[in-house]
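I have a structure I would like to understand better, so I am pasting it below and will then ask my questions one at a time.
Note that one protein chain is taken out, while the other chains of the complex remain in position.
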Amino acid sequence: MVGVNTLREMYEQMVTARRYEQRLQEEYLEGKQPAFDISAGPIPGELHLAAGHEAAAVGVCAHLDDEDTVTAPHRPHHVAIAKGVDLDRMTAEIFGRETGLCKGKGGHMHLFDPDVNFACSGIIAQGCPPAVGAAMAADKRNEDSVAVAYLGEGAVDQGAFLESLNLAAVRELPVVFVVEDNDWAISMPQDRITDVDTIAERADGFDMPGVRVDHDDAIAVYEAARDAVGRARNGNGPTLLDVQVHRRMGHFMGDAEGYRPDEDSERAQRLDAIERLADDLRDRGVDDAELQELRELAEDRVEDAIEWAKAQPEPDPADAHEDVFVDDPAAASGGDD
Amino acid sequence: MSTDVDSESVWPADADDVDEAVVANWFVREGGAVDAGDTLCEIQIEKVSVDVPAPESGTLAERTVPENGEFRRGDVLGRIETG
Partner (left out) sequence: MSKPASDPGTGGVDRELTMSRAMVDAIASEMRADDEVFYMGEDVQDYGGIFDSTEGLLEEFDRDRVMDVPISETAYVGAAVGAAQAGMRPIAEIMFADFVGVCLDQVYNQMAKNTYMSGSAVNVPMVLTTAVGGEYNDAAQHSQTLYGLFSHLPGMQVVVPSTAYDAKGLMHAAVRSDDPVVYMFHKRLMGIGWMPAPEGPKTPVPEDDYTVPIGEADVKREGGDVTVATLGLHVHRALDAADQLADDGVDVEVIDLRSLVPFDTETVLDSVEKTGRLVVVDEDYQSFGVTGEVVARVAERSPDALEAVERVAIPDVPIPYSRPLETEVNPQVEDIVAAVESVE
(Lines give C-alpha, C1' and ligand atoms only; values in the text may rest on other atoms or scores of the structure.)
Protein backbone atom coordinates (compact mmCIF):
# COMPACT_ATOMS: atom_id res chain seq x y z
CA MET A 1 0.00 0.00 0.00
CA VAL A 2 1.23 3.48 -0.86
CA GLY A 3 0.70 6.05 1.88
CA VAL A 4 -1.79 8.78 1.14
CA ASN A 5 0.79 11.49 1.75
CA THR A 6 3.06 9.97 -0.87
CA LEU A 7 0.15 9.90 -3.29
CA ARG A 8 -0.66 13.51 -2.52
CA GLU A 9 2.94 14.48 -3.25
CA MET A 10 2.95 12.52 -6.47
CA TYR A 11 -0.26 14.21 -7.52
CA GLU A 12 1.16 17.62 -6.78
CA GLN A 13 4.26 16.89 -8.87
CA MET A 14 2.19 15.53 -11.73
CA VAL A 15 -0.03 18.59 -11.90
CA THR A 16 3.04 20.81 -11.58
CA ALA A 17 4.68 19.04 -14.52
CA ARG A 18 1.50 19.17 -16.61
CA ARG A 19 0.94 22.82 -15.85
CA TYR A 20 4.58 23.55 -16.58
CA GLU A 21 4.34 22.06 -20.07
CA GLN A 22 1.10 23.91 -20.80
CA ARG A 23 2.63 27.22 -19.78
CA LEU A 24 5.88 26.57 -21.67
CA GLN A 25 3.83 25.78 -24.74
CA GLU A 26 2.11 29.15 -24.47
CA GLU A 27 5.37 30.98 -23.93
CA TYR A 28 7.02 29.07 -26.76
CA LEU A 29 4.30 29.94 -29.27
CA GLU A 30 4.63 33.60 -28.37
CA GLY A 31 6.14 35.29 -31.44
CA LYS A 32 5.65 32.12 -33.50
CA GLN A 33 2.19 32.92 -34.83
CA PRO A 34 0.77 32.97 -37.40
CA ALA A 35 4.10 32.03 -38.96
CA PHE A 36 5.78 29.26 -37.02
CA ASP A 37 9.43 30.29 -36.99
CA ILE A 38 11.41 27.98 -34.73
CA SER A 39 13.99 30.65 -33.93
CA ALA A 40 11.47 33.34 -32.91
CA GLY A 41 9.95 34.19 -29.55
CA PRO A 42 11.11 34.03 -25.95
CA ILE A 43 11.98 30.30 -26.16
CA PRO A 44 13.65 29.43 -29.48
CA GLY A 45 14.92 26.08 -30.75
CA GLU A 46 13.31 22.68 -30.34
CA LEU A 47 11.01 22.09 -27.39
CA HIS A 48 9.95 18.55 -26.42
CA LEU A 49 7.12 18.56 -23.91
CA ALA A 50 6.16 15.60 -21.77
CA ALA A 51 2.45 15.99 -21.09
CA GLY A 52 1.17 12.43 -20.64
CA HIS A 53 4.47 11.06 -19.31
CA GLU A 54 4.14 12.27 -15.71
CA ALA A 55 3.38 8.92 -14.07
CA ALA A 56 6.72 7.48 -15.17
CA ALA A 57 8.55 10.41 -13.61
CA VAL A 58 6.86 10.63 -10.23
CA GLY A 59 6.36 6.90 -9.68
CA VAL A 60 10.08 6.25 -9.92
CA CYS A 61 11.53 9.45 -8.45
CA ALA A 62 9.38 9.04 -5.33
CA HIS A 63 11.95 6.38 -4.31
CA LEU A 64 14.99 8.57 -4.89
CA ASP A 65 16.99 10.97 -2.78
CA ASP A 66 19.19 13.86 -3.85
CA GLU A 67 22.22 11.54 -3.78
CA ASP A 68 20.69 9.26 -6.40
CA THR A 69 21.50 10.10 -10.00
CA VAL A 70 18.99 10.56 -12.79
CA THR A 71 19.76 11.02 -16.47
CA ALA A 72 16.95 12.10 -18.76
CA PRO A 73 16.68 12.30 -22.54
CA HIS A 74 15.52 15.15 -24.82
CA ARG A 75 12.13 15.25 -23.08
CA PRO A 76 13.25 16.00 -19.53
CA HIS A 77 11.06 18.51 -17.69
CA HIS A 78 8.69 16.14 -15.89
CA VAL A 79 11.58 13.99 -14.68
CA ALA A 80 13.50 17.08 -13.56
CA ILE A 81 10.50 18.27 -11.57
CA ALA A 82 10.04 14.87 -9.94
CA LYS A 83 13.75 14.72 -9.10
CA GLY A 84 13.59 18.08 -7.37
CA VAL A 85 15.56 20.18 -9.84
CA ASP A 86 15.40 23.89 -8.97
CA LEU A 87 12.36 25.00 -10.95
CA ASP A 88 13.29 28.67 -11.10
CA ARG A 89 16.76 28.07 -12.46
CA MET A 90 15.58 25.36 -14.83
CA THR A 91 13.00 27.77 -16.23
CA ALA A 92 15.59 30.51 -16.56
CA GLU A 93 17.74 28.04 -18.51
CA ILE A 94 14.88 27.30 -20.88
CA PHE A 95 14.47 31.03 -21.40
CA GLY A 96 18.22 31.26 -22.06
CA ARG A 97 19.00 33.49 -19.07
CA GLU A 98 22.24 34.12 -17.27
CA THR A 99 21.00 32.71 -13.96
CA GLY A 100 19.73 29.52 -15.59
CA LEU A 101 21.03 26.15 -14.41
CA CYS A 102 23.67 26.25 -17.14
CA LYS A 103 24.05 30.04 -17.60
CA GLY A 104 22.00 29.82 -20.79
CA LYS A 105 24.51 27.54 -22.49
CA GLY A 106 22.59 24.28 -22.24
CA GLY A 107 18.95 24.91 -23.06
CA HIS A 108 16.01 22.62 -22.50
CA MET A 109 17.67 19.37 -23.69
CA HIS A 110 20.81 19.92 -21.67
CA LEU A 111 19.83 20.64 -18.09
CA PHE A 112 22.36 19.92 -15.37
CA ASP A 113 21.62 20.24 -11.66
CA PRO A 114 24.42 18.63 -9.63
CA ASP A 115 22.67 19.55 -6.35
CA VAL A 116 20.19 16.76 -7.03
CA ASN A 117 22.38 14.75 -9.42
CA PHE A 118 20.28 15.38 -12.50
CA ALA A 119 21.53 15.62 -16.08
CA CYS A 120 20.22 15.12 -19.59
CA SER A 121 21.35 14.66 -23.16
CA GLY A 122 19.68 15.28 -26.50
CA ILE A 123 21.38 12.37 -28.23
CA ILE A 124 19.27 9.24 -28.14
CA ALA A 125 20.17 6.78 -25.34
CA GLN A 126 23.38 8.62 -24.49
CA GLY A 127 22.25 9.24 -20.92
CA CYS A 128 22.49 5.50 -20.23
CA PRO A 129 26.28 5.10 -20.03
CA PRO A 130 26.76 8.04 -17.62
CA ALA A 131 24.02 6.59 -15.40
CA VAL A 132 25.94 3.32 -15.34
CA GLY A 133 29.00 5.37 -14.41
CA ALA A 134 27.23 7.03 -11.50
CA ALA A 135 26.23 3.58 -10.29
CA MET A 136 29.79 2.37 -10.74
CA ALA A 137 31.04 5.23 -8.57
CA ALA A 138 28.52 4.39 -5.85
CA ASP A 139 29.48 0.73 -6.06
CA LYS A 140 33.22 1.42 -5.79
CA ARG A 141 32.72 3.76 -2.84
CA ASN A 142 30.31 1.40 -1.11
CA GLU A 143 27.61 4.04 -1.07
CA ASP A 144 24.02 2.96 -1.29
CA SER A 145 22.89 5.47 -3.91
CA VAL A 146 21.42 4.28 -7.20
CA ALA A 147 21.20 5.64 -10.73
CA VAL A 148 18.20 5.85 -13.01
CA ALA A 149 18.44 6.31 -16.77
CA TYR A 150 15.30 7.46 -18.57
CA LEU A 151 14.80 6.81 -22.27
CA GLY A 152 12.03 6.50 -24.83
CA GLU A 153 10.93 3.24 -26.43
CA GLY A 154 12.54 4.39 -29.67
CA ALA A 155 15.90 4.60 -27.92
CA VAL A 156 16.08 0.92 -27.08
CA ASP A 157 17.54 0.11 -30.50
CA GLN A 158 20.58 2.28 -29.87
CA GLY A 159 23.89 0.65 -29.06
CA ALA A 160 24.51 2.87 -26.05
CA PHE A 161 21.42 1.44 -24.35
CA LEU A 162 22.15 -2.20 -25.12
CA GLU A 163 25.79 -1.88 -24.14
CA SER A 164 24.77 -0.16 -20.92
CA LEU A 165 22.35 -2.95 -20.03
CA ASN A 166 25.14 -5.43 -20.42
CA LEU A 167 27.75 -3.47 -18.50
CA ALA A 168 25.33 -2.82 -15.64
CA ALA A 169 24.31 -6.49 -15.57
CA VAL A 170 27.77 -7.96 -15.73
CA ARG A 171 29.00 -5.66 -12.94
CA GLU A 172 25.71 -5.97 -10.99
CA LEU A 173 25.48 -2.20 -10.74
CA PRO A 174 22.68 -0.31 -9.01
CA VAL A 175 20.92 1.04 -12.11
CA VAL A 176 17.29 1.20 -13.12
CA PHE A 177 16.60 1.76 -16.82
CA VAL A 178 13.20 3.38 -17.21
CA VAL A 179 11.67 3.23 -20.67
CA GLU A 180 8.85 5.69 -21.24
CA ASP A 181 6.89 3.91 -23.94
CA ASN A 182 4.66 6.47 -25.67
CA ASP A 183 4.27 4.29 -28.79
CA TRP A 184 5.96 6.84 -31.07
CA ALA A 185 9.51 7.78 -31.97
CA ILE A 186 8.71 11.08 -33.68
CA SER A 187 6.66 9.70 -36.62
CA MET A 188 7.73 6.07 -36.32
CA PRO A 189 5.34 3.70 -34.51
CA GLN A 190 7.00 1.15 -32.29
CA ASP A 191 6.13 -1.89 -34.42
CA ARG A 192 7.89 -0.35 -37.42
CA ILE A 193 11.25 -0.24 -35.70
CA THR A 194 11.37 -2.67 -32.78
CA ASP A 195 10.18 -6.23 -33.18
CA VAL A 196 9.22 -7.17 -29.63
CA ASP A 197 5.82 -7.16 -27.94
CA THR A 198 7.06 -5.20 -24.98
CA ILE A 199 10.32 -3.43 -24.38
CA ALA A 200 10.60 -5.26 -21.06
CA GLU A 201 11.51 -8.39 -23.05
CA ARG A 202 14.78 -6.74 -23.99
CA ALA A 203 16.00 -7.54 -20.46
CA ASP A 204 15.83 -11.29 -21.07
CA GLY A 205 19.08 -11.58 -22.91
CA PHE A 206 20.93 -9.57 -20.29
CA ASP A 207 20.00 -11.64 -17.30
CA MET A 208 18.14 -8.90 -15.53
CA PRO A 209 14.48 -8.50 -14.63
CA GLY A 210 12.35 -6.75 -17.22
CA VAL A 211 9.18 -5.34 -15.73
CA ARG A 212 6.32 -3.96 -17.75
CA VAL A 213 3.78 -1.50 -16.36
CA ASP A 214 1.26 -1.69 -19.13
CA HIS A 215 -1.01 1.13 -18.14
CA ASP A 216 -0.21 4.70 -17.39
CA ASP A 217 -0.86 4.53 -13.65
CA ALA A 218 1.29 6.35 -11.12
CA ILE A 219 0.59 3.85 -8.34
CA ALA A 220 1.50 0.86 -10.49
CA VAL A 221 4.71 2.61 -11.51
CA TYR A 222 5.42 3.45 -7.88
CA GLU A 223 5.08 -0.19 -6.87
CA ALA A 224 7.18 -1.56 -9.72
CA ALA A 225 9.85 1.06 -9.07
CA ARG A 226 9.92 0.26 -5.35
CA ASP A 227 11.10 -3.23 -6.23
CA ALA A 228 13.52 -2.09 -8.92
CA VAL A 229 15.11 0.69 -6.88
CA GLY A 230 15.18 -1.55 -3.81
CA ARG A 231 16.91 -4.27 -5.76
CA ALA A 232 19.54 -1.83 -6.95
CA ARG A 233 20.04 -0.32 -3.50
CA ASN A 234 20.44 -3.74 -1.96
CA GLY A 235 23.22 -4.63 -4.33
CA ASN A 236 21.22 -7.01 -6.48
CA GLY A 237 21.88 -5.29 -9.78
CA PRO A 238 19.95 -3.54 -12.51
CA THR A 239 16.35 -3.70 -13.68
CA LEU A 240 14.66 -2.67 -16.89
CA LEU A 241 11.35 -0.97 -16.16
CA ASP A 242 9.08 -0.42 -19.14
CA VAL A 243 6.22 2.00 -18.52
CA GLN A 244 3.34 2.72 -20.88
CA VAL A 245 2.76 6.46 -21.15
CA HIS A 246 0.94 8.66 -23.67
CA ARG A 247 2.16 11.46 -25.89
CA ARG A 248 -0.48 14.16 -25.56
CA MET A 249 1.37 16.66 -27.77
CA GLY A 250 3.46 16.51 -30.93
CA HIS A 251 6.98 15.11 -30.73
CA PHE A 252 8.24 18.66 -30.51
CA MET A 253 6.42 21.94 -30.73
CA GLY A 254 6.01 22.51 -34.44
CA ASP A 255 5.16 18.89 -35.19
CA ALA A 256 1.89 18.90 -37.10
CA GLU A 257 1.53 15.12 -36.45
CA GLY A 258 0.19 14.48 -39.93
CA TYR A 259 1.38 10.87 -39.58
CA ARG A 260 -0.67 10.13 -36.48
CA PRO A 261 -4.20 8.70 -36.63
CA ASP A 262 -6.75 10.95 -34.93
CA GLU A 263 -7.99 8.07 -32.77
CA ASP A 264 -4.52 7.67 -31.35
CA SER A 265 -4.24 11.33 -30.38
CA GLU A 266 -7.74 11.24 -28.91
CA ARG A 267 -6.91 8.14 -26.91
CA ALA A 268 -3.86 9.85 -25.44
CA GLN A 269 -6.08 12.74 -24.35
CA ARG A 270 -8.66 10.41 -22.86
CA LEU A 271 -6.28 8.22 -20.85
CA ASP A 272 -4.99 10.65 -18.32
CA ALA A 273 -2.90 9.36 -15.43
CA ILE A 274 -3.50 12.57 -13.52
CA GLU A 275 -7.26 12.04 -13.54
CA ARG A 276 -6.72 8.44 -12.52
CA LEU A 277 -4.60 9.43 -9.55
CA ALA A 278 -7.16 12.07 -8.57
CA ASP A 279 -9.78 9.31 -8.46
CA ASP A 280 -7.49 7.18 -6.32
CA LEU A 281 -6.99 10.08 -3.94
CA ARG A 282 -10.74 10.63 -3.69
CA ASP A 283 -11.15 6.95 -2.87
CA ARG A 284 -8.62 7.47 -0.10
CA GLY A 285 -10.63 10.31 1.39
CA VAL A 286 -8.98 13.36 -0.13
CA ASP A 287 -11.77 15.72 -1.12
CA ASP A 288 -12.12 17.85 -4.21
CA ALA A 289 -11.35 21.02 -2.31
CA GLU A 290 -7.98 19.64 -1.31
CA LEU A 291 -7.22 18.49 -4.84
CA GLN A 292 -8.15 21.93 -6.08
CA GLU A 293 -5.79 23.43 -3.53
CA LEU A 294 -2.95 21.20 -4.70
CA ARG A 295 -3.59 22.24 -8.29
CA GLU A 296 -3.59 25.89 -7.34
CA LEU A 297 -0.34 25.48 -5.46
CA ALA A 298 1.18 23.88 -8.53
CA GLU A 299 -0.08 26.65 -10.77
CA ASP A 300 1.36 29.29 -8.49
CA ARG A 301 4.69 27.54 -8.35
CA VAL A 302 4.89 27.34 -12.13
CA GLU A 303 3.75 30.93 -12.56
CA ASP A 304 6.34 32.14 -10.07
CA ALA A 305 9.11 30.24 -11.84
CA ILE A 306 8.18 31.65 -15.24
CA GLU A 307 7.85 35.14 -13.90
CA TRP A 308 11.19 34.89 -12.13
CA ALA A 309 12.88 33.45 -15.20
CA LYS A 310 11.60 36.15 -17.51
CA ALA A 311 12.87 38.85 -15.18
CA GLN A 312 16.40 37.45 -15.28
CA PRO A 313 19.11 39.07 -17.42
CA GLU A 314 20.28 37.60 -20.69
CA PRO A 315 23.87 36.38 -20.67
CA ASP A 316 26.68 38.66 -21.69
CA PRO A 317 27.84 37.59 -25.18
CA ALA A 318 31.42 37.50 -23.92
CA ASP A 319 30.45 34.62 -21.61
CA ALA A 320 30.12 32.42 -24.70
CA HIS A 321 33.90 31.98 -24.58
CA GLU A 322 33.99 30.67 -21.03
CA ASP A 323 33.31 27.26 -19.50
CA VAL A 324 35.00 25.11 -22.14
CA PHE A 325 37.34 24.05 -19.37
CA VAL A 326 37.10 24.66 -15.67
CA ASP A 327 40.79 25.44 -15.56
CA ASP A 328 42.62 28.02 -17.64
CA PRO A 329 39.79 29.83 -19.42
CA ALA A 330 42.35 31.51 -21.71
CA ALA A 331 42.95 28.17 -23.37
CA ALA A 332 39.33 28.16 -24.51
CA SER A 333 39.52 31.29 -26.61
CA GLY A 334 40.70 29.43 -29.70
CA GLY A 335 44.12 30.99 -29.95
CA ASP A 336 45.13 34.54 -29.40
CA ASP A 337 44.38 36.21 -32.70
CA MET B 1 -8.89 36.79 -68.82
CA SER B 2 -7.54 36.15 -65.38
CA THR B 3 -8.09 33.67 -62.55
CA ASP B 4 -7.56 34.22 -58.86
CA VAL B 5 -5.39 31.89 -56.83
CA ASP B 6 -7.64 31.38 -53.90
CA SER B 7 -6.65 30.23 -50.41
CA GLU B 8 -10.04 28.84 -49.35
CA SER B 9 -10.02 25.78 -51.60
CA VAL B 10 -6.66 24.51 -50.31
CA TRP B 11 -7.37 25.10 -46.62
CA PRO B 12 -6.98 21.72 -44.88
CA ALA B 13 -9.89 20.37 -42.85
CA ASP B 14 -7.73 19.93 -39.75
CA ALA B 15 -6.94 23.64 -39.75
CA ASP B 16 -10.59 24.63 -39.64
CA ASP B 17 -10.14 26.46 -36.37
CA VAL B 18 -7.42 28.73 -37.77
CA ASP B 19 -7.97 31.67 -40.09
CA GLU B 20 -4.55 33.22 -40.50
CA ALA B 21 -1.59 31.89 -42.45
CA VAL B 22 1.64 32.88 -44.17
CA VAL B 23 2.99 32.38 -47.68
CA ALA B 24 6.21 30.51 -46.87
CA ASN B 25 7.51 30.19 -50.43
CA TRP B 26 6.61 31.34 -53.92
CA PHE B 27 7.98 29.12 -56.66
CA VAL B 28 7.13 31.31 -59.62
CA ARG B 29 8.10 34.94 -60.15
CA GLU B 30 5.61 37.52 -61.37
CA GLY B 31 5.54 37.23 -65.14
CA GLY B 32 6.53 33.56 -65.03
CA ALA B 33 4.72 30.91 -67.04
CA VAL B 34 2.79 28.17 -65.25
CA ASP B 35 0.91 25.04 -66.20
CA ALA B 36 -2.33 24.16 -64.45
CA GLY B 37 -1.48 21.98 -61.45
CA ASP B 38 2.10 23.24 -61.04
CA THR B 39 2.89 24.16 -57.48
CA LEU B 40 2.71 27.93 -57.30
CA CYS B 41 3.45 28.51 -53.67
CA GLU B 42 3.53 26.91 -50.25
CA ILE B 43 1.45 28.26 -47.44
CA GLN B 44 2.06 27.64 -43.77
CA ILE B 45 -0.99 27.41 -41.49
CA GLU B 46 0.38 27.25 -37.96
CA LYS B 47 2.64 24.24 -38.29
CA VAL B 48 1.05 22.68 -41.37
CA SER B 49 2.41 23.44 -44.78
CA VAL B 50 0.24 23.15 -47.88
CA ASP B 51 1.18 23.37 -51.56
CA VAL B 52 -1.05 25.59 -53.69
CA PRO B 53 -1.43 24.44 -57.31
CA ALA B 54 -2.01 26.76 -60.25
CA PRO B 55 -5.75 26.67 -61.03
CA GLU B 56 -5.13 27.39 -64.74
CA SER B 57 -2.26 27.58 -67.21
CA GLY B 58 -0.97 31.02 -68.03
CA THR B 59 1.26 33.69 -66.54
CA LEU B 60 1.52 34.60 -62.89
CA ALA B 61 0.48 38.22 -63.23
CA GLU B 62 0.61 39.16 -59.57
CA ARG B 63 1.56 37.82 -56.16
CA THR B 64 -1.15 39.46 -54.09
CA VAL B 65 0.44 38.17 -50.89
CA PRO B 66 4.23 38.48 -50.89
CA GLU B 67 6.63 35.82 -49.64
CA ASN B 68 6.54 35.67 -45.84
CA GLY B 69 3.37 37.80 -46.00
CA GLU B 70 0.44 37.01 -43.74
CA PHE B 71 -3.09 36.59 -45.03
CA ARG B 72 -6.51 35.53 -43.84
CA ARG B 73 -8.36 32.44 -44.93
CA GLY B 74 -10.21 33.17 -48.17
CA ASP B 75 -7.82 35.93 -49.28
CA VAL B 76 -6.62 35.83 -52.86
CA LEU B 77 -2.93 34.85 -53.01
CA GLY B 78 -2.21 35.79 -56.61
CA ARG B 79 -3.62 36.24 -60.09
CA ILE B 80 -2.99 34.18 -63.22
CA GLU B 81 -3.38 35.77 -66.65
CA THR B 82 -4.83 33.10 -68.93
CA GLY B 83 -5.19 32.80 -72.70
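Every chain is named by a letter (A and B) in the order it is written, and numbering of its residues begins at 1.
Basically, contacts are C-beta pairs under 8 Å (C-beta built on N, C-alpha and C of every residue); 3 or more make two chains touch, one makes a residue touch a chain.
Just so we're clear, the structure is a prediction, and the values are computed from it rather than from any experiment.
K.L.:
Can you list the shown chains that the absent chain is in touch with?
P.N.:
It touches the following shown chains in the full complex: A, B.
K.L.:
Write down which of A:109, A:134, A:200 or A:249 is the residue touching the left-out chain.
P.N.:
Going through A:109, A:134, A:200 or A:249 one by one, A:109 is the residue touching the chain not shown.
K.L.:
Among A:44, A:133 or A:230, which residue is in touch with the absent chain?
P.N.:
Here the residue in touch with the unshown chain is A:44.
K.L.:
Which chain A residues touch the hidden chain?
P.N.:
Counting only chain A, the missing chain is touched by 35-39, 44-46, 93, 96-97, 100, 102, 104-107, 109-110, 121-126, 154-155, 157-160, 185-188, 192-194, 254, 258-259, 314-321, 324, 332-335, 337.
K.L.:
Please give every residue of chain B in contact with the chain that is not shown.
P.N.:
22, 24-29, 32-34, 38, 42, 44, 47, 49, 60, 68
Here is the rule we use: only the chains that are shown with their structure count from here on.
K.L.:
With centres defined as the mean C-alpha position, give me the chain A-chain B separation in Å.
P.N.:
42
K.L.:
Going by the contact rule at the top, pick out the chain B residues touching chain A in the complex.
P.N.:
Touch residues, chain B against chain A: 18, 20-22, 24, 44-48, 68, 70.
K.L.:
Hey, which residues of chain A end up touching chain B in the complex?
P.N.:
33-36, 250, 254-256, 258
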